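Got a structure for you, questions after.
Shown here: the complex without one of its protein chains, the others still in place.
Presenting chain A:
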Amino acid sequence: MERIVQVHKPAAIGVKRWGLLLLGIIVAATLPLMVNSYLTSVLVIIGIYCITTVGVSLLMGFAGLVSLAQAAFWGVGAYATGVMAVSFGISPWLGIVLGMLLSGLLAYGLGWITRNLNGHYFSLATLGFGIVLNIVLIEESEWTGGSSGLSGIPGLSFGSMSLSGDTAWYYFVWAIALLGLFLCRNLVHSGWGRNLRSMHASQAASESMGIHTGRYRLQAFVISALFAGLSGGLYACYMSFISPAVFNFDMSIKFVIMAVLGGLVSIWGSLVGVVVVTLLVEALRQYVPLLLQDSSSGGAIEVIFFGVLLVAIMVYLPNGIMGMFHKRKSNVQVNAK
């Protein structure tokens, strides 16, 4: 009997998409030439956030898991790179790789012990893990410098050429971020990604089709932590100073917000979400005080704006910004209550 084996290939990118992509790359390449150095540094940070958010987006949009520990994995990457470079003189390149592996390993452990938890229970477990890890960073001050932070982390260099200046960092970080985005895009369009999505749609159905759902969600969780670890290592080298306050629960929430606001319908949503949220925060910081001509309570007004906008966007655009452009696809679930 002849067996027909169908090979799953990643979906090809259409001509129109290629054009759009080319335009995007041209704009991205020329962007640092057009804006001032402050804005360039914001763009570097956006790129670093984007690497983490891609992982979050993969985990939430395709595996259907909400992790509230991403900032902790991010912090593990950053602190592993920082501590190894500062205390042991290990090259930051190696440090970033080891930090990624450490994040992945922790995610594997956490994912394995929480393998039976679904929905809110998984989110609460990751919330607990993230907060515990953050407290560890504060308390183990012998290594991490405690709440006053860790400074003097060396930057990156290629051989004798050191990576200095915001523009150089911009190209470097965005090259990695785009690579990560493409990697994730191909992942979710592969057979692996289809299995993941089928799991999100119905766990029971995909199990009955022979998909080992536990393994897939564990893999997705580890991948998201690897991305977070990489992004953390880059953050540590770029900032040269890290403190536990950056890697707290608020930041984990922010990563989730970025992914959801951008839209979980596509992996590109994570990029859109990071750009929109970061630029929104910057714009509020710049323009709200001008609008009110009162600098005393500026901080609070920004916070209110941000909160209210968040609620409004989620009420009116529950599928995020990318959701507006996508026709309602089957992988977007609308719970009927």
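Rule of thumb we're sticking to: contacts are C-beta pairs under 8 Å (C-beta built on N, C-alpha and C of every residue); 3 or more make two chains touch, one makes a residue touch a chain; residues count from 1.
Throughout what follows, contacts and distances are computed from a predicted model.
K.L.:
For the chain omitted from this view, which of "histidine kinase", "4Fe-4S ferredoxin-type domain-containing protein", "ABC-type lipoprotein export system, ATPase component" or "Branched-chain amino acid ABC transporter permease" is its UniProt protein name?
P.N.:
"Branched-chain amino acid ABC transporter permease"
K.L.:
Among A:C50, A:V173, A:A228 or A:V256, which one is in touch with the chain left out?
P.N.:
Of the listed residues, the one touching the omitted chain is A:V256.
K.L.:
Spell out, residue by residue, where the missing chain touches chain A.
P.N.:
Listed in rising order, the touching residues are 60, 66, 113-114, 116-121, 123-125, 127-129, 131-132, 135-136, 138-139, 249, 253, 256-257, 260-261, 264, 297, 299-304, 306-311, 314-315, 318, 333-337.
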